[in-house]
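Written below as C-alpha cells is the structure these notes are about.
Note that this complex is displayed minus one protein chain, with the remaining chains in position.
Chain nomenclature is as follows: A and B, assigned in order of appearance, with residue numbering initiated at 1 for each chain independently.
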Amino acid sequence: MSAVLFFIAAISAVIGAVGVVTLRNPLYAVLALVCHLVALAALFLLLRAEFVAAAQVVVYAGAVMVLYVFVVAYVGGGDEIAAGSSLRILGPLFAVALAVELFIAMLGSALQGIKGDGAKFHLGFGTPAHIGRLFLTTYLFPFEVASLLLLVAAVGAIVLARRRRGLEDDDRDFQQVRAAARPAYTGTLAEAVGVRRVLEQLEQAHGGVTELMGGVPQDREMTPTIVGTSDTKKSGSDESGEEQS
Amino acid sequence: MAIGWYLAVSVLIFCIGAGGVLVRRNPLVILLCLELMLNAGNLALVAFARMHGGEAGQIFALIVMVVAACEVTVGLGLLVAISRRNLPIDVDELHELNG
Partner (left out) sequence: MSPTTWGWLVLLFPLLGTVIIGLGFRNYPRAAGVIGTAAIGLAFVCSVGALLSLLGRDPNNREVVSSLWNYDFSAGVDAKLQILIDPISIFMMLVVSGVSTLIHLYSTAYMRSDRGYARYFAYLNYFVLSMLILVMAGNFVILIVGWAGVGAASYLLISFWYRRTTATGAGIKAFVINVLGDVGLVLGTFFIFRHTHTMTFLGTFKAAPHVFSSDTPDLVAGCLLFLVGAFAKSAQVPLHTWLPDAMEGPTPVSSLIHAATMVTAGVYLIVRLHPLFQLAPTAEDTGVIIGCVTLLIAGSIALVVTDLKRVIAYSTMSQIGYMIMGASAGAYSAALYHLMTHAFFKALLFMAAGSIIGAMAGNQSLDRMHGFRKAMPFTFACFVIGGLALSGVPPFSGWLSKDDVIAYVNNRGGLFEVVGVLGYVGAGLTGLYTFRMIFRAFFGEPSPEAVELEHGHLAHADVPRNPMTGEEEDTETGFPGPEHAIAEREPAMKIAMTLLAILAVIGGVLQVPGIDHVLTNFLSTAFTNTPAASPADEPSTRAAWIGLVIGAVIGLGGITIAYGIYVRRPGTSSKLQAAFPWLHNFLVHKWYFDELFDVAIVRPTLAIGRFTQAVLERIVISGGVTGGISGIVRSGSAAVRRGQTGFLRFYAAAMILGLSIVVLYFLISST
C-alpha cells in the first residue's frame, strides 16, 4: 500500500518539477512548484516525518509560495527558454551528466550502505513533541541562529526594496532647507564647495544635460536617470536639467 | 519502500532543478528551480533520518526550510528592486558584474 502511495507521490513530484522547469509563464511555474511541494509533503509523511510534512505545507507551500505569487504578479515577465545561448544544450547535458553520476553512485556501492527499510520505528518518531524537545535541548543553538537568520533576512529585504530614486515630494522640504542661508562654517562640505554651482556649470557645458546619478526628478512622468543607460534617458534629463536650480 | 527509492527521487528532482537553473532566463523561475534543489536535499535528509532512526535529519530539514525562506525573501527583494529601476528581468541582460 505504501508502495502505491509512494509512486503516486513520487511521480507527481517529478511532474511538478518538470513543470517548473518547462512552463513559460512564471505564474504557472509557481503553481507547478506548489504541486511539487505538496507531493513532497506526502513523501515526508511516508517517511514518518509528520512535523516536517506539516511545516512543508504550511510554511513552504503556504507562505513562501504566496510570496512568490505576489512578486510574480508585480514583476511579471515571461521568457523564451534559453534562446541563443549555448547553455540551451549544455545545461541539460550537465544536469544529465550529474544525474547519471549520482545514480551510478547510488546504485553502485551506496545501496549496500542503505539498510533497506529503515531503522526500527520508535513511537513518536517525527512528532512535534519530539522535534520540539530536540530543538530546545540538543539543537538549541541552530534554532537560535535560525531565528537570527530570519531577522537578518527580513531587514535585508526591506533595505533592498527601499526607494532610491533621489529627492521626491517629501524631500522638497529638504531641498529648501539646503537652499536657506546658513551662518558661516556650518553645513556640509558639498555646500561649502558649491555643488549647486557645479550643477549649473554642467548644464551649461553639456547643453542642459546632467549625468548625475539619480538626477533630480520633479513631479513629472519622467523616469529617473541611471548611469549606464543614460543614453536612452537623455531626452528626459534635459527637462531635469532645465527645471533645476 | 526501501530508502533507496526515496534517494533516487531526490537525485532526480535535484538534477531537474539544476537543469532548470541552467536553462531558464527569468530570475524568478531560476529561484523556483533553486527551491526544487533545496527540496530534493530536504527529501534526502528526511530519508536518511528515517534510515538511522534519529530525528537529526528532520531537524536539519527544518533548518533548511528556514534558510530557503530567508533566501527567497532576499532574492525576491532584489528582483523587486531590479524591476523598480526598469531593468530587463533577464539574467542574460544583467551582466555588469563582470571583468
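Methods note: a contact is a pair of C-beta atoms (placed from the backbone, for glycine too) under 8 Å apart; a residue touches a chain by one contact, two chains touch by 3 or more.
The structure displayed is predicted, hence computed values, not measured ones.
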Visible chains in contact with the missing one: A, B
Residue in contact with the excluded chain [from A:A3, A:A105, A:L136 or A:V155]: A:A105
Residues belonging to chain A that touch the chain removed from view: 82, 85, 87, 90-91, 94-95, 97-98, 101-102, 104-105, 108-109
Interface with the undisplayed chain - residues on chain B: 18, 21-23, 25, 27, 30, 91-92, 94-99
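One rule holds for everything that comes next: only the chains that are shown with their structure count from here on.
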Chain A and chain B: spacing of chain centres that average the CA atoms, whole Å: 11
In the complex, chain B residues that touch chain A: 1-9, 11-20, 22-26, 28-29, 31-33, 35-36, 39, 42-43, 46-47, 49-53, 55-56, 58-59, 61-63, 65-74, 76-81, 83-86, 89-90, 92, 96
For the chain A and chain B complex, residues of the former touching the latter: 2-3, 6, 10, 13-14, 17-18, 20-21, 26, 29-30, 33, 36-37, 40, 43-44, 46-49, 51-52, 55-56, 59-60, 63-64, 67-68, 71-72, 74-83, 85, 87-88, 90-92, 94-96, 98-99, 102-103, 106, 110-111, 114-122, 125-126, 130-131, 134-135, 139, 142, 146, 149-150, 152-154, 156-158, 160-161, 163-164, 223, 226, 228
